[in-house]
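Shown here: the complex without one of its protein chains, the others still in place.
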Amino acid sequence: MKALRSILLPVAASLVAIVIGAILVAALGYHPLSVYASLVSGAFGSPVNIGNTLTASLPLIIIGLGIAISFQSGLFNIGADGQYWMGATAAAWVGYHFTSLPGVLHMILCLVAGMIAGALWAAVIPGLTKAFVGAHEVITTMMMSYIAILFARYLIEGGPMQQKGYIPQSPPIAPNTQFPYFAQGFQQAQLSPISIVITVIAVAAAWFLLYKTTLGFSLRSVGLNARAARYAGIGVKSSIVTALGLSGLFAGLAGSVQMLGVDHQLLDGFSSNYGYTAIVVALLARNNPIGVVIAGLFFGALTTGGQNMQIASNVPASLTDVLTGLIIFFVGCERIIPQVIGWYRRRRSLRAQTPAS
Amino acid sequence: GCGTNNSSSGTTNTSNSGGTGNTTSTSGKTIKVGLVTDTGGLNDNSFNHLAYVGMQEAQKDLPNIQTSVVQSQSESDYVPNLSHFAQDGYNLVIAVGYLMADAVQQVAREYPKTHFLIIDDSITGIPNVASAIFQSQQAGYLAGVVAGMVQKNHLLKNINSHNTVGVVGGQEIPPVDTYIAGFQQGFHSVDPTGKVIVEYTNSFNDEAAGSQYAQNEISQGADIIFPVAGGTGIGSIKAAQSAKVYAVGVDTDQSYLAPGTVITSAIKRVDTSVFDTIKAVQDGTFKSGVNNFDLSNNGVGIAPIISSLPKSVTDAVNQAKQEILSGKIQVSTTVQK
Amino acid sequence: MIFSNPEIWALTLSMAIPLALPAVGGTFSERTGVVNIAMEGIMLIGAFFGVAFSYWTGSAWIGLLAAIICGALTALALAWGAIHVSADQTVLGMGINVFAAGLTTFLLNTLFGYSGTPVNTPKLPSFSIPGLDAIPYIGIIFRNQSVLMYIGIVLVFLAHWFLFSTRIGLRMRSVGENPLAADTLGIPVWRLRYFGVVLSGVFSAIGGAYLSIGVLNGFTSNMTSGRGYIALAAMIFGKWTPLGSFGAALIFGFSTALGIVLQGHGVSSNILQMIPYALTILALTGLIGRSTPPAADGIPYEPRR
């Protein structure tokens, strides 16, 4: 019953947002049904579209897992975007530097490098300063994120990672590190089955870590009541550093998976604000790893579908953001639905009573 | 929010992409053209917008052209967006920006029957891909000559004795840096001891930052500002206007932004290249490979120079143009630091 | 050398104002107990409708008024969700940010087309303060600045006085610290929270209007460029006080100005632009240390009646 409720409510709330969005769309002079139809078919209408939706979802899911871990530990890692960039940068560097390594080993090395880079980016400055000086992590992670993006850009805009020539981009990573697509359909969607497998493993790992290990238990205790955790002998400072580090580790993993599976080289346009969308993903998922998967797929579908909606119904893509914003807002407000139902029931039972009394 | 009330009135004057084809004329075969912007979007005040303008012109002036636009939200949208048009049987798909080069190569091979045009990158060896390369350093050079003349001879009111011009770049990337490199070279060809301050805002849509960077350069004595930064640059031009100094526009004739302030603009005819390519596809004369747009085919150039400047400036510009065309001057594409 | 260049101070101030205003706004909201990360979105709303109404009515002042009203209405939506529905305030804020970015870009494109807002849109006046502008160095700071900058500075001080020296300010803070305690003393918790959030919308919208019709006269999509998020940091940095937020905004404005002024000497602009972020971290760890939010910040208050 509880589980059913936790699925039905967000769905109902999304419906409310969709209806309000439809009114808005109609007011702006578009046909709401055709707009929504193209949104849905853009996201799921063909195998390639589904592939594209998945491709857009995977980084959101992996980063979202990390953010969920930080949230559960009572920390607001707002700088996942920078950690994601650092992961991608490290993976790219390892990917084109060591060309003599055997394929699988090289791939693993790239992934590990990305994870370490992301983890360090979050753990060292934001983590240690939070633990020992009390520097607010919202500020430090945000600032470190801006720094990361500028740093990555510096590397390829005239810095040491720029490929010879004119365009600011790193050399491509070695072919044996690029995740194979196996089939034409996957290739079209830039979706490697290996990326999917890694994402599934990441989800399982995050879930296991949070709910089945002593580390997860400590982190959650600290997140819910740091004082009680301290009284119980849990190291709050080390938990803060660990939580931010883990959070960055997932973001870094996402960056390296994106590098190996999709981009293959570091580019100026690598940014896509995944780190920010993933915050919403984690929040809407109530920081539950399984929920992160659902929310991640949902946002992936919205982006992919939005692109299609533009093409099919000539609605500017910014309208998807309007809809997305409404959906986030109303899913956030999902509690209004049982409230309204309860209020309605009470009124009805009141009305039923009145004649009797 | 309060947007709903206002926006309903907006439907009357929507000027967004035309979806319905022009079917009034019967001559010319019907072709479908799709435009994929990079993440800058159509309001980038730069090449995405220009490509769109070119496409709209084609729709207006040529018969039976159907157009559609998709603005990419992230770099991972490039491949799906390009494929989408190709799959839908579009005859020509236009990709704006060198960032899409890889995506175009991949998709073009998958859809050999679709024509592709990529702006700002040179792809060769794929029979269905044409590339438009702009020698924007040449446009920058001519604009630099104008600025140099003004500085050296103090041709305008309020020009100080610092002989300094300021460049506000969006980011250290080729489409920006080529302009700047040419501008520097052109400026120094006239005024070898003058100073060019080059700064980058690292953003293309922050008007306020553009204004502030310009103000800083003005405070260092610069009295001609050359922004190469899309929307950010608009702020720079406005800053020049309120500080009563001068500006050089970019990409398109930007004198409308601040008449009397913008002395000329360095122009890159992305719109022409798009228009021409659409026409070529319709006529069946599509040519793959690199199409160079430079001074010789008026693919780049400068906008009319402000009338308060003497003819000597126009003469100097014309002379520089001749020298470039004759190969006597080679314009560099790398910024001097 | 660099610091003797008065331009750096003028830049500092003009860059601090659009951070300080939303930061002060956020302070009002969070001091009454509602976490507000929607400053970015509300700034965009203010910036866009400021320009739009300025153009439609031909008066930048009406534009400013429209910006304030639209900002307040947006904040009202946040307040409703946060207070009446007890929804997660971070989610709501994120939703508003995404919504506002989409809506303003969408309206920009549909109402004004892709070439942007008309260039003949009126902007608010800029002027120098007579007398002040004659003083060397200081003078430059107050030379030909937007009227909104002067208003902004006054607002910051006014806000501080309001929050810490008036009866209603005391009550607002009590609601953010312990709403149950305030309730038992007969203080209307919800009403004050609405007031705080709406005030935050007003301040953020003025901050947005400062960008679009204060220093400029046009709107470009996403023109706030993350200033609302930096303002969030400034608010925390300033320990949830208006003067502290202003101080943090000044530090940030100064280091950004430093990054600009240092350019053109061959150092990569990417590296120079890290200065404000790096300095903020340094200042935070070195000078400021722990900053504790209002005790009930982000916790919905549901009277169990």
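Every chain is named by a letter (A, B and C) in the order it is written, and numbering of its residues begins at 1.
By our rule, a residue touches a chain if its C-beta (ideal position, glycine included) is under 8 Å from a C-beta of that chain, and two chains touch if they have at least 3 such contacts.
Everything that follows uses one rule, which is that contacts and distances are computed from a predicted model.
Not every chain of the complex appears here, and the one that does not is recorded in UniProt as "ABC transporter ATP-binding protein", selected from "Probable oxaloacetate decarboxylase gamma chain", "ABC transporter ATP-binding protein", "Glutamate mutase sigma subunit" or "Dihydroorotate dehydrogenase".
Across the entire complex, contacts from the unshown chain go to A, C. For the options C:Ile135, C:Val154, C:Leu170 or C:Val267, the residue in contact with the chain missing from this view is C:Leu170. Considering the whole complex, the residue from C:Ala182, C:Ala249 or C:Leu279 that touches the absent chain is C:Ala182. Shown as candidates are A:Leu33, A:Ala228 or A:Val340; the residue that touches the absent chain is A:Ala228. Counting over the whole complex, subunit A has residues 211-218, 220-221, 224-225, 227-235 touching the chain that is not drawn.
Even with one chain removed from view, subunit C keeps its contact list with that chain: residues 165-171, 173-174, 177-178, 180-188, 294-295, 303-305.
Everything that follows uses one rule, which is that only the chains that are shown with their structure count from here on.
Taking each chain's centre as the average of its CA atoms, subunit A and subunit B sit 34 Å apart.
For the pair subunit B and subunit C, the distance between C-alpha centroids works out to 33 Å. Rounded to whole angstrom units, the spacing between the C-alpha centres of subunit A and subunit C is 27.
Shown for subunit C are the residues that touch two or more other chains, namely 77, 99-100, 103, 105-106, 109-110, 221, 268, 270, 273. Residues of subunit B found to touch two or more other chains are 7, 10-11, 14, 16, 41-42, 172, 202. Touching subunit B in their complex are the following residues of subunit A: 24, 27-29, 48-49, 52, 55-56, 150, 153, 157-158, 166-168, 188-190, 258, 262-263, 267-274, 303-304, 306-308, 310-311, 314, 316-317, 320. Looking at the complex, you find that subunit C touches subunit A at residues 41, 77, 81, 85-88, 90-92, 94-103, 105-106, 109-110, 221, 229-230, 232-233, 236-237, 268, 270-271, 273-274, 277-278, 280-281, 284-285, 288-291. Of all residues in subunit B, those touching subunit A in their complex are 4, 7-8, 10-11, 14, 16-17, 19, 34, 38-39, 41-42, 68-77, 79-81, 83-85, 87-88, 98-99, 110, 121, 171-174, 202, 333.
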